[in-house]
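What follows is a set of notes on a single structure, which appears directly below.
The other protein chains are all here in position, but one chain of the complex has been omitted.
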Amino acid sequence: QAETKLRMYWWGSKERADRTFAANKLYTDKNKNVSIEGETLGWNDYWTKLATQVSGRNAPDLIQMDYRYIFEYARRGALLNFDPYMGKVLQIEDFGKEATDAGRVDNKLFGVNLGMNSMVTLVNRSVLDQLGFKAPTTETTWAQFAEMAAEITKKANRPGFFGVSDASGYEPEFEAFCRQRGKALYTADGKLAFTAEDAGAWFDMWDKMRQAKACVPPDVQALYKNSIDTSPVTLGKSAIDFAHSNQLVGFQALNKEKVGIAPLPNAGAGGKPGQYLKPSMLWSVSAQSKNPEEAVKIVNFFVASPEGAAAIGLERGVPASAKIRAALLPELDALGKETVDYISLMSKHVGALPPPPPKGAGEIESVLRRVSEEIAFGKVKIAEGAKKLVAEADDILSRG
Amino acid sequence: MKSDAAAHVPGTPRRGAFGSLATHAVLIGVSLVMVYPLLWMIASSLKPDSEIFNSASIFPAHPNLSAYARGWYGLKVSFGKFFTNSAVIAVLAVIGNVMSCSLAAYAFARLRFRGRNFWFAIMLGTLMLPYHVTLIPQYVLFLNLGWVDTFLPLVVPKFLAADAFFIFLMVQFFRGIPRELDEAAIMDGCGPWRIYWKIMLPLAVPALATAAVFSFIWTWDDFFAPLIYLNDMESYTFQVGLRTFVDSSGQSDWSGLFAMSVVGLVPIFVMFIFFQRLLIDGIATTGMKR
Amino acid sequence: MASVELRNIKKRFGDVEIIHNLDLRVEPGEFTVFVGPSGCGKSTLLRMIAGLEEITAGDMKIDGQLMNDVAAASRGIAMVFQSYALYPHMNVFKNMAFALETARFPKAEIEQRVRRAAQILQIEHLLQRKPKQLSGGQRQRVAIGRAIVRNPRIFLFDEPLSNLDAELRVQMRVEIAKLHRDLGTTMIYVTHDQVEAMTMADKIVVLRAGRIEQVGTPLALYNEPANQFVAGFIGNPKMNLLKAELADAGPGRALVNVAGKPIDVPRQLVEQHRGAVTFGIRPEHMELGGAGLTLGPARVQVVEQLGGETLIYAELADGQPLTLQMQGQKRVLPGETVEASFDPAQCHLFLPEGRSLC
Amino acid sequence: MASVELRNIKKRFGDVEIIHNLDLRVEPGEFTVFVGPSGCGKSTLLRMIAGLEEITAGDMKIDGQLMNDVAAASRGIAMVFQSYALYPHMNVFKNMAFALETARFPKAEIEQRVRRAAQILQIEHLLQRKPKQLSGGQRQRVAIGRAIVRNPRIFLFDEPLSNLDAELRVQMRVEIAKLHRDLGTTMIYVTHDQVEAMTMADKIVVLRAGRIEQVGTPLALYNEPANQFVAGFIGNPKMNLLKAELADAGPGRALVNVAGKPIDVPRQLVEQHRGAVTFGIRPEHMELGGAGLTLGPARVQVVEQLGGETLIYAELADGQPLTLQMQGQKRVLPGETVEASFDPAQCHLFLPEGRSLC
């Protein structure tokens, strides 16, 4: 009978579950005194339950973390600081500083990178090919992109089909846009790092695209629910959308036509890199764990041991460890290869990891979305909307 | 059911063939609107995922049943297990709700005691608080009781009449039962327990059946409580199992989800058909002069 | 056997007082009949005795024990409801067996008692039916059956035979009387049927608007009604009550003027009085022709032939109505004039406020 | 005024046939009374006429028009239910006004009619009450009121006076008779009260177990019952029916042996017969002493004093029971032997299968 029982908690698909259970089995077969109880849920339910469990002091030992939430949990002391284990139980030196620091909050390591990820321009290749367009490259500027999108709409000439989704409410793309202008979303001390002017420029750009019918109308975009199945590309309403590189597989599954990924447009000459590499997800360990050391060992098994890594494969993203990545590369399928290639390509074009977002960042994301909709539906003027965004964001930040 | 013939009010002319045809036509029309989503779900379960979202036609181009097998065995634990778990919980919930709520309802409807109005107000009040805010305190409570990751948090509250909806429902129905029957039973030497058991319950069969149907269906359909309280996949309910299919951030097995959704409808639909037979003619008021 | 004692009983529904300071004692084993006009409070009284209706004020004792706050179920009373109140979900057998099952009688005895009662009530063939499949009279018999299968301390019957045909009613009357004889149980019985009241009662209680007008044996009420109300209420057809003048009275006799006729009533008045009185004579105490006194010629208005008897509704010379009950089928036609005679010893005199003068 | 015609009517509840091939014609404006033992099908028949109960087979016509499939609401019938069926959510006024409101009578007229009916029924002070606040008799009166405010083609009354006291019952009887006279509406009336049946009916229909036993005027039924059942059913107390031997019969006379006594009955037999017969004589046709024939000495078993009359239940020498009805309060005690005489012209003879022999 196992003396050490650990609970592991993650979201994701059946594929992920299968692989994770397999990896766990490998681990427990070798460590007979350990048992791992795996719990898996879909994304939406995952966070409610996690919050409840953490709040009830009954958090699972191993928690799959998202970049969006790690700050919230880490700053509130819910997660274990990995630093004491670094180099001992946790051997992830070969991740490189960037990939490791992606799991740092306020200079402490709370999450171990499970895979590298970046924003992408997601394109319906079949449509682009058919209409004679090329997917954006690292050279494409926002202006060219807008032009191309308008062209696509015109060329496709199908009612209800447009060049691109309306991304004016997408936070990652807005962030990239700000970074390209030399700004950011937040400063290191948790203040707003963009101005109403930046926001205005962003909204204005999208507004022009809307006028030009380059992007989908607001009532179509309004149905986007941050999920693959509601993406205008999946629904056949646009040729291009924005996403994250690890979502390529998911997109392809729901699309009959061939989809692909490309870099985000840039600001053109004098622009700064907007994209950055961030972890697709991370392993965290609960601060409440009774067996933190064992938990960290398991984390290590997943990200640094060849067997563990082999078991989970690329399903959670491209491993940060070069060693592991090299070992896994041969078994990649086409989509996996495309992803890995993209990450490699982008490594040269990305900027530094932004400072960790402050508390309230999640709420500001929803404000961005709402303001963008208000503008799109003509409820407020662009300048007004930009001011509103900044004002509300400031308010949220000051509330903490 | 004898309903068809018997429910015809004697002496009223049977509606002309045309009239009833028209009624049926309307009803069938409405039925279509009602059934459409089910048809769509079934159709979707027969499509590959890539066809579900961007195909305009409801009919699958190449219907294929593989999603059912894939869905059923799709997770580490098969849906058979989830099915059993859900069934156990739902059946216990039905028993618990019908028993405990009818007891409380009887007290509210028929007994006069100090504090009745106060407790009745409290009972209604429990309907009003959104469960999200009591979730955490309740979670802590169940955790301290050692009930988390068992069926107890899902079942025990039903035996403690936590669902005020059913209490209120039964109160309304009990109040419709003539008091003279209680009085007759009192004269026959019955105490309140026997009146409750021998008079109220049999006469409130339609209400009890309604409560039973709803208990079963709602418990079956509930995902939030099992989601929160059950950790071990072996103990997942059907709905929680379904939820693990969909992960909006990444790859999901949509046709498997729809296939299992369809399968999950079967027991509640059967239960509904079964229980609705108990929605028989009210018998509460014959046998006396009024 | 149990006595029932009501002392100073009041009943109020909201603001309306229905029973006013009522006092009554029912002796153990006595068969007491409540009669009174519709709505006078008979059922309410029974329900208070049964414990189904709260007693607003006053004491109710059974066998000397205060019962006001004793649960109905533990008073040991069986009751036949005016509205039957059959259990709609139980068949006739179950309806009747219910009280016995409640008291945990052995199955065999329940079976035997119910069958016996069903036999008495002639509803054996209906035992498997539900109440809604019964006729009105059958329902009423089940309601009786439900009470008589038991051995309570007290039986309460609220118009138990009102929906039965004459023949069945006689039979049931006999059966209830027999039950009373056999068990000796105290019985309180509400009826509107004069024959039932007269034949079954040890004691009749005449109620009116929540007050007792008179208590007594049937014949006492018939022969010596305490007041005009009781006189009119007991006896069917109703006693003729005529406006009269008491002209003079001496020991053992009184002289009254009725419809212009002086009549010498050979009775002792209980108090001194002169002037307006009410003169009462029962229809069955008058005969056509005959040798007694008469009230003068009367014009026949309506004749009712009941087969065994004939009722004649006539009008006296001064316009006052007079009812005559004749044996057999008399050939009298409306419009004729008849003269009826009577024995003045059978007359009654009442004060204007109603009290009997003799 | 409307006629009602039932032809070959059958009613089945499930497997049980309740009404068997019944034929009946009620003339326009006629007052027809249904009598019969409890459960014989009276209410069912009324309900079929009203259209509340499906007619299993046969034709039902009103004014010659086939009604089987006409909705109850359009038959123009008012009915007083045996179970009252008052609307529990409406007060008394509303209950009575409902039909009028339905027919869109002007408000003032509704008000006036309801008040008038309430006055007749003596329930004016109850108009604002809900049914559950009424006594049994008050409810019954509301049920009557609900019917009589209307001017229907046909009135159906199902034991409308069963819960009223004697006085009220007489008044109501008179009022209904008056209504009948004034409106001339066809009325069908179910009652168990002999007096009601005899005094109100133009025509009495005697039912038994779903079949008509006899139809006729009240006195015809009383004097010439078609069979033993009718003889026993009409008349209260019930006719004495004694086992007898028909020894001989000639024109206008018959010789029967009853309780060992030869009796010469001066009646014309309708058919030839010898041997066992039933001999019938009504209690009210017998007198103590007297000059008529006698059945020999009888031992008194029970004596019932009704005030105006005395019922004596006795036993003949051969053990057959005999009931005697005497005028006044006779001092007879159980155990005594009495000898009663009768006029043989008032006797009845019945064949063993029941048919009347004379």
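By written order: A, B, C and D. Residues from 1 in each chain.
In this section, contacts are C-beta pairs under 8 Å (C-beta built on N, C-alpha and C of every residue); 3 or more make two chains touch, one makes a residue touch a chain.
The definition used in the following text is that contacts and distances are computed from a predicted model.
Chemist: Of the candidate names "Monosaccharide-transporting ATPase", "Cytochrome B oxidoreductase", "Sugar ABC transporter permease" or "Cysteine desulfurase IscS", which one corresponds to the UniProt protein name of the undepicted chain?
Modeler: Record says "Sugar ABC transporter permease".
Chemist: For the chain left off this view, which of C:Gly51, C:Pro225 or C:Pro283 is in contact with it?
Modeler: Within the whole complex, the residue contacting the unshown chain is C:Gly51.
Chemist: Of the listed residues C:Val4, C:Leu24, C:Cys40 or C:Ala72, which contacts the missing chain in the full complex?
Modeler: C:Ala72
Chemist: Would you mind spotting which of A:Gly96, A:Gly190 or A:Gly362 touches the chain that isn't drawn?
Modeler: A:Gly362
Chemist: In the complete complex, the non-displayed chain touches which residues of subunit A?
Modeler: 44, 47-48, 51, 54-55, 72-73, 76-78, 159-160, 217-223, 225-227, 229-230, 359-360, 362-363, 366, 369-370, 373-374, 377, 379
Chemist: For subunit B, which positions touch the chain that isn't shown here?
Modeler: 1, 3-4, 6-9, 11-12, 20, 23-24, 27, 30-31, 33-35, 37-38, 40-41, 44, 52-53, 99-101, 103-104, 106-107, 110-116, 119, 122-130, 132-134, 136-138, 141, 157, 159-162, 165, 167-169, 172-173, 175-179, 186, 191-192, 196, 206-207, 209-210, 213-214, 217, 221, 242, 246, 248, 257-258, 261, 265, 268-269, 272-273, 276-277, 279-282, 284-286, 290
Chemist: Which subunit D residues would touch the chain omitted from the figure, given the whole complex?
Modeler: Per the touch rule, subunit D residues meeting the hidden chain are 47, 50-52, 71-74, 76-79, 81, 83, 85-90, 98-99, 102-103, 132, 146, 150.
As a convention for this text, only the chains that are shown with their structure count from here on.
Chemist: Using mean CA coordinates as chain centres, what's the subunit B-subunit C distance in Å?
Modeler: Each chain's C-alpha centroid was found; their separation is 56 Å.
Chemist: Can you list the subunit D residues in contact with two or more other chains?
Modeler: Subunit D, residues with two or more chain partners: 83, 136.
Chemist: Give me the residues of subunit B that touch two or more other chains.
Modeler: In subunit B, 288-290 touch at least two other chains.
Chemist: Residue numbers of subunit B touching subunit A in their complex, please.
Modeler: That would be residues 49-54, 74-76, 135-136, 139-140, 143, 148, 223, 227-228, 231-233, 240, 243-254, 256 of subunit B.
Chemist: Which stretch or stretches of subunit C touch subunit B in the complex?
Modeler: 47, 50-52, 71-73, 77-79, 81-89, 98-99, 102-103, 130-132, 139, 146-147, 150
Chemist: Spell out the part of subunit C that touches subunit D in their complex, as residue ranges.
Modeler: Residues 13, 35-39, 42-44, 82-83, 133-138, 141, 158-159, 162-170, 192-195, 198-199, 218-219, 222-223, 232-238, 282, 284-285, 304-309, 311, 325, 327-329 of subunit C touch subunit D in their complex.
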